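Omission of a single protein chain aside, the complex is shown with its protein chains in their original locations.
So that you can tell them apart, the chains are marked A and B in the order they are listed, and the count of residues begins at 1 in each.
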Amino acid sequence: MNHHAKDYILSHDLPRSAMDPAVMAKRDEKLHVAMIGLCGCWGCTLSFLDMDENLLRLLDRITITRSSFTDVKRIPRRAAIGFIEGGVANEENIETLVHYRENCDVLISVGACAVWGGVPAMRNLVPLEDCLREAYVDSPTRPLQQPPTIPYHEDIPKLTTKVYPLHEVVKIDYFIPGCPPDGQTIFKVLDDLVHGRDFSIPAHINRFD
Amino acid sequence: MNIESNKAAFSKEPREENLVTMLWDIQRRNGWISKADVRSLAAILNVSPLDIDETLSFYHFFRSKPSGRHQIYLCDSVIARMNGYDQVRAALERETNCCFGGLSADGLFGLEDTPCIGLSDQEPAMMIGDVVFTGLTPEAVSNIVAQLRAGKLPADIANPNGYDSGTLDYVDAMVVSRIRNQGPVFFKPMRDHHAVLQGVLARHPIEIIDEIAASKLRGRGGAGFPTGLKWRLAHEAEGGQKFIICNADEGEPGTFKDRCLLTRSPRDVLIGMVVAGFAVGARSGILYLRAEYWYLKDYLERHIGECREAGLLGDDILGSGFAFDIRIQMGAGAYICGDETALIESCEGKRGTPRVKPPYPIQSGYLGMPTVVNNVETFAIVSRIVEEGGRWYASMGTEKSSGTRLLSVSGDCARPGIYEIEWGMRLDEVLGMVGASRPMAVQVSGPSGECVSAAKDGGRVFCYSDLSCNGSLMIFDESRDLLGIIRHFMSFFVQESCGICTPCRSGCVDMLTKVDRVIGGKATKQDLEDCNAWGHLMRSTSRCGLGTTAAKPILTTMKSFPELYRDRLAVVDGPILASFDLEKALKGHEDAFRNLVKDNY
């Protein structure tokens, strides 16, 4: 998307309220962790939250700069670890993914959609034109007596020709499969990385569904 | 086609029936094989129609859709492409009013591509039914098509003097046998096969095997298994019957030596098979002839018939009491059938799927019986070894690679054709001999072999421990697009993989994707590392020789011509991967929108 006419403000451009300098300083020493969703159902993000009280054990070491609690689209400063759910299905997904790749030391694909395209990638078996026709032209719920409206506007992100796994677009360091993966699996990966252990998802917690 | 008429057609005696032969009979009668034919064959053979379809759909010359009255198969090989394939292809489409892959509106013509048809010294070439046309030009194509339109038969065009299809003149009218030198082993004129065989039958089979072992002959099909050892194992193997199979499925792109042997020295090959039969105790031989060589079938049948009349084949060969006969089994278009176990499956009328090994053919081959499969050239050599002695043969060549072998030379050289060389010759000597003036790359053993650099590898030696050539030698000069050639080879393997095992079925496609990435300037060092790793995976885990060698076009050129890849590597700037086509990814929505708007407003 080209935001040439700047007559609007994006969430990450909004001024933020000042924090206690002591808290800020302490936070700066920690590993910054961020998570965002692209084309997915946000179920993996919920699994991220399912780490629950386990997270407390890590809070001395990490701070979460972006999650579903803070609905900004960009991360304010470089993060050590970025988790991304969802595949790449539109132009904005690519922009966000590139932003995360540029601003995360380690980038992790979380969930089936990020790992290989997942449910949204079922449209890869059908030409995009047919998808749009089915949804906006031949749709039984389309208002009659009106010409069909097919979304295509500079303010709306363009759909990509196909749905792509993240690692086909940028380099991805680790993968956590699952639809969604269990909170405990995400926690294990995070905990291992924070403590400098090798990435591993043993068979008994590995799930593709 | 009803069951009764098919039944009548297939109950002729004597004949060894199998499904591949039956499918050929139907197709040659009707031009194609219909669903009704499949059902009637299923009823005759007491199998399900799917079982018939499995075989039918495996071979690319079998057609389950109507053919043109003249079904034309144009050879699409890298050598053809170097010699005017594109122009000939365009001329064919223009003159026949037909697109490749389809039929002309009048139903007169059908056009298809087909991989190497064993005529690399006279490309471009095409097959129309059993008939081949070589050295094609656009003018020749318009001439041929005009004559076909006028109602002439392909055979009459290719063979204007009307020679009988069983004669050498008929074969020579279509195809030139360019035998460029006379060596000690092959193409000896006026041989007394009668005396040779008499000498063999007077000895004990074990003595014959010892003789072959003493010659240190190794199989000429490519794998180089010691022939004497193979025969000894087959001799010792237990089985009610044993079989000898001559592998004349000369499918490796670039090779045509077997075609020349079968044309110029068919008796050497047939006698070699009899010798093998005598040595291992087999009574039956099968000559598996690739469908591309159908124009040799009548000629070979005539030789087999004459051998029978002369007592060299049959129930009581030369009064010795030894019985051995040979039948011809036609292939139907499948490179994989060059693999000996796939070939055996095909002889049994099945899909040409390589078998799980063990057991090996010498234990359980054709019909589950001990079977020796050797190459055409191996049998021809055998007929000379039993004449001149194993030590005579072993005295030629090198210590570990005895004797001589035939090379089929094609590509950029002054004198393409067949050469007999002694093992131990250097690559640059061979290149000089064939008149390669500015060679850049030499493809040794076809796509499944090795691509070497003429500049760096000239000192390498033809022998089993270095360049263990299977007979195919294609020369490319500096004007050639080597990456394009590699791509062609990889897509050949994609087409020809039988698909029975994961690494080959899947790997060939993935490797082709990588070549395309290199050609498109979108590859990175990681892609080259992947090629090495994935190639190694295919080599290590595939079921047969096709899969284990299919990555070699890439792997061997990465070694001989690393700059070819290095110079094409993508310059990466920014986080988006070089292989990701951003433009293509973002274009789909706009295209779809415009088409929908066009249709709906």
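Basically, contacts are C-beta pairs under 8 Å (C-beta built on N, C-alpha and C of every residue); 3 or more make two chains touch, one makes a residue touch a chain.
The rule we apply is simple: contacts and distances are computed from a predicted model.
Peer 1: Given that one chain of this complex has been left out, which of "[NiFe] hydrogenase diaphorase moiety small subunit", "Cytochrome b", "DNA 3'-5' helicase" or "ABC transporter substrate-binding protein" is its protein name according to UniProt?
Peer 2: This omitted chain is identified in its UniProt record as "[NiFe] hydrogenase diaphorase moiety small subunit".
Peer 1: So one chain is hidden, and I want to know which residue out of A:M24, A:M122 or A:I156 touches that hidden chain in the complete assembly.
Peer 2: Of all options in A:M24, A:M122 or A:I156, contact with the hidden chain holds for A:M122.
Peer 1: Looking at B:R327, B:R460, B:R505 or B:K522, which residue reaches the missing chain?
Peer 2: B:R505
Peer 1: Of the listed residues B:T21, B:T255, B:S410 or B:S497, which contacts the missing chain in the full complex?
Peer 2: Candidates B:T21, B:T255, B:S410 or B:S497; residue touching the omitted chain: B:S497.
Peer 1: For the chain that got dropped from the picture, name the residues of subunit B it touches.
Peer 2: Residues of subunit B in touch with the missing chain: 46-51, 53-54, 57-58, 334, 336, 351, 356-358, 494-503, 505-510, 513, 530, 534, 537, 540-543.
Peer 1: For subunit A, which positions touch the chain that isn't shown here?
Peer 2: Given the touch definition above, subunit A has residues 109, 112, 115-119, 121-122, 124-125, 162, 165, 167-168, 174-177, 179, 200-204, 206-209 touching the missing chain.
One rule holds in what follows: only the chains that are shown with their structure count from here on.
Peer 1: In the complex, go through subunit B and note every residue touching subunit A.
Peer 2: For subunit B paired with subunit A, touching residues are 574-577, 579-580, 582, 584-593, 595-597, 600-601.
Peer 1: Hey, which residues of subunit A end up touching subunit B in the complex?
Peer 2: So the residues of subunit A in touch with subunit B come to 88, 91, 94, 98, 101-102, 127-129, 131-133, 136-137, 147-148, 150, 152, 158-162, 164, 168-171.
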